[in-house]
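Of the protein chains in this complex, one is absent; all others appear in place.
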Amino acid sequence: MEPHYPLFYVFHFYLFGVIALASAIAFVTRKNPVTAALWLVNTMFSLAALYVMLDAQFIGVIQVLLYAGAIMVVFLFVVMLLNLGHPSELADLRGTGWRLAAGLVGLGLLSEIMVIIRAKLPQQLIVPRDFNDQQLQKLNAVGTIAAPLFKDYLLAFELTSVLLLVAIAGAVVLGRGRTVSAR
Amino acid sequence: MFLQTAVSAAAVAHPLSGTIAEWVWLLPVLPLAGFVINGLLSLNSAHFGPADPNVPDHHSSEGGAEALAIAHAEEAGEAGDKHHAVKRHRWAGVVSVVGPGVLILSFLLALGIWQAMAATHPEAPFIQRYFSWMPAGDLQIDAALQLDQLSMVMILVVTGVGALIHVFSVGYMRDDPGYPRYFSYLNLFVFFMLVLVLGANYPVLFVGWEGVGLCSYLLIGFWFNDKVNADAGKKAFILNRIGDFGFLVAMFMLFANIGVLDFIGVSAKAGDLVAGSPLITAICLFMFLGCTGKSAQIPLYVWLPDAMAGPTPVSALIHAATMVTAGVYLIARSSFLFSLSPVASLTVAVVGVITAIFAATIGLKQWDIKKVLAYSTISQLGYMFVGVGVGAYVSGMFHLVTHSFFKALLFLGSGSVIHAMHAAYHQTHSAEDAQDMRNMGGLRRYLPITFVLMWIATLAISGIPLLSGFFSKDEILASVFARAHGSTLASASWLGIPGGTLLYVIYGIGLAAAFLTAIYMTRLMLYTFHGPVRTGTQEEQHLHEPPWIMTSTLVILGILTVFGGWLNLPEVITDVVPLGPLELLTHWLDPVVGPATARITAGAAQVPATTEQALIGAAVVIAVAGIVFAIARLKPDRVPRKRDAVPEEGFERLVANKYYVDEALDQTIVIPTYAVSRNFLWRFVDNGLIDGLFVNGSAALARGFGWVGSRLQTGNVGIYAWVLVVGVLAMLGAFTLR
Partner (left out) sequence: MLAESLALTAALFTIGVVGVLIHRNAIIIFMCVELMLTAVNLTFVAFSRFYGTAGQVFVVFVMTVSAAEAAVGLAIIIAIFRHRQTVDLKNINLLKG
């Protein structure tokens, strides 16, 4: 049973949803990598707004910080580094036939996911609707995540940190290279 | 010993248990031992390969020097002559003792068992069960032998006549390189025949049935180097097989409806079946199909004339006295089934009589002496089937016994003639046909004993009074006449024709066939023994009577032919002329076939004695008329030699070529079968379907899969992404659809 949402809330939810969707579509259809990346950043922003509206304030913040601020910056950095910003040299997309087929595959996938969601979506929600509010009052926004992270999912946390370490090492090794590429 | 004696239903020991009858298993085992010994001897001296001395060049024109020498040596006689040295088989001496010896021993044992049976008069059969052969759920078949009066008759005929023919073969096949092989096959045949007549249930009988078919094939094609002989053997076997199919179907139907297959069980439960129902008629008709194959009746008779390609003693034993009578024995054994189905019995009688007259007409125009006798056999077998068909099982068996005597005598006599002719032609290196009557004539001067004995047999087969054939043939015709009024057969209707009328018609046709029998047999005697000698002046000097070992058997058979009728003297004659004991065979076989016979004749009025005497008189008159007619009309002087013979015209040609039945079968069955086999089964199914589609096709499929797989390995990562996504789509699709 979902609570009744005020109009303000619903309006802004739909607004940010539409912006996210439009940005994503725009991102996919750009040929220029830089433009595409920027559209993706926009998608991330609107999603961050959605996270906040869904009572995941911490996640929303780190979405902006991490995804938009760090990951996308790295992408742009690499694009600039490899000087791929000029789309005129590349016919970036595949041919028309491929695009049509991709569209069909996408439609198929979307319909299948929708069907499965409708079939499996539980009508009855188990937890009380103000469960998150209780948690928020007990601990603050960060605490609600930190508590399970360091108690129940400690092992996963540790492993993820090892993963980060490995990734750093790997990135450095792979990025170093032996030969100097001709510019 | 693993002998188990079956206890009879009354839990009282059989009167024969503990007597010599317990050794009944030795009866077939003795010939089997002979087969093994002779077979090993034949293998021991066999040189396989191109220079095989076991294979003579008897009838083929080409041959190496060695083969020719052997062929010459065959006819050179005991001391050889100035051209050729004798080359008898190395083991001939041992085989000559073992081969006939086991038969004589079997015969003596059979005599002993017969004595025991005659002394104790058992009512129930004596069963010896040896082991459980096929225990399969509801189907319980034992390897068991059954000794009763009917099988005793057959045993005596098989071992007795068989022993005589074995002895004859010692002389006839004397110089044949395949001597041990011949005797091993002959012994094997007797073994299977004894299994057939001694079997206590249909499957064991069938083992013997198939076995004699096999031995017939082996012996017909004994000189298999000549394609004609091999083809004849194949023909016999294949036609036999068709009959066997009928027999098998009958057994299946029996088992499906009754549940047991042993004779005692079926006889007991046959009463459960509705008399005259389509089921029992079907069972009997299918069984009769088997009999037409084995006993050469219409439609499966065409193998018997071709089977004359085998050695003459083989023709005598297998195709006159024993194997072809197995069909008659089967029907007599299954009397409890046939007596329940008037339609099937009438069918048997009708087919029998039609075959009798049909074969008789063909026999009128045959020139090969053995072919005449072959068609005569088919005709006489028809008479036997008439006998068992009208429910006169005793009459049928009586004719079986007497026929085995005089037909064996006729065949062995013709064997003597052919032996003499062969010897003559080999001495003069002539290539004439030794079996064709047009090349014979006037042989009575040179083969007097054979001449006299063969005339005795001819008179017997024609039905001249007091010889054995007269009594047996008359009894069959009298039975037909008696049942034409009042029996279950008379009241039945066969294809719309009332049974009574049909039986009178059968009687009439039987008389006509007797007339023809007298004619063609007299014709055979006239052309062979009377008249001018057509053999040629040079060969004449070399014609002589065969050695005593062969003529002695002829004499014994002659005695049996003359006195065989005493087995079953009918009342109508003994009332007038007290010749001897009344109806011995009928009394003997009564425990076995009595109930079935009574079932058929129930209600049939006794034919008055005067009518019977009139019938007998009519038959005698017809027989004599036939002989006289033949003597008057057929002039041996006017018969040309074979090489001067003009081809026949018109109706004569039709009959001489056996009404072109073989050619018709060839066109309608053989050639289409070949065509279907070659074009459809071989080209389409075997080459196209199995080789092309399944074998090559699966290889092509594997190759195709490999091609597809290889095309997927493009190395293009983008394509891999596509494949991945499409795969996810498919998997999700499975979930969605569920």
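Order of writing sets the labels: A and B. Residues in every chain begin at 1.
Here is the rule we use: a residue touches a chain if its C-beta (ideal position, glycine included) is under 8 Å from a C-beta of that chain, and two chains touch if they have at least 3 such contacts.
As the structure is a computational prediction, the values presented were derived from the model and not from experiment.
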item: Which residue of A:Leu15, A:Ala119 or A:Leu163 touches the chain not shown here; value: A:Leu163
item: Residues of chain B (touch criterion as defined above) contacting the omitted chain; value: 713-718, 721-722, 725
item: Absent-chain interface as seen on chain A, which is shown; value: 2, 5, 13-14, 17, 20-21, 24-25, 27-28, 33, 36-37, 40, 43-44, 47, 50-51, 54-56, 58-59, 62-63, 66-67, 70-71, 74-75, 78-79, 81-82, 84, 90-94, 98-99, 101-103, 105-107, 109-110, 113-114, 117, 121, 125-127, 129, 131-132, 135, 144-145, 147-149, 152-153, 156, 160, 163-164, 166-168, 170-175, 177, 179, 181
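Keep in mind that, in the parts below, only the chains that are shown with their structure count from here on.
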item: Length of the line joining the C-alpha centres of chain A and chain B, rounded to whole Å; value: 97
item: Contact set on chain A toward chain B in their complex; value: 94, 105, 108-109, 112-113, 115-116
item: Contacting residues of chain B [partner chain A, same complex]; value: 718, 725-726, 728-729, 732-733, 735-736
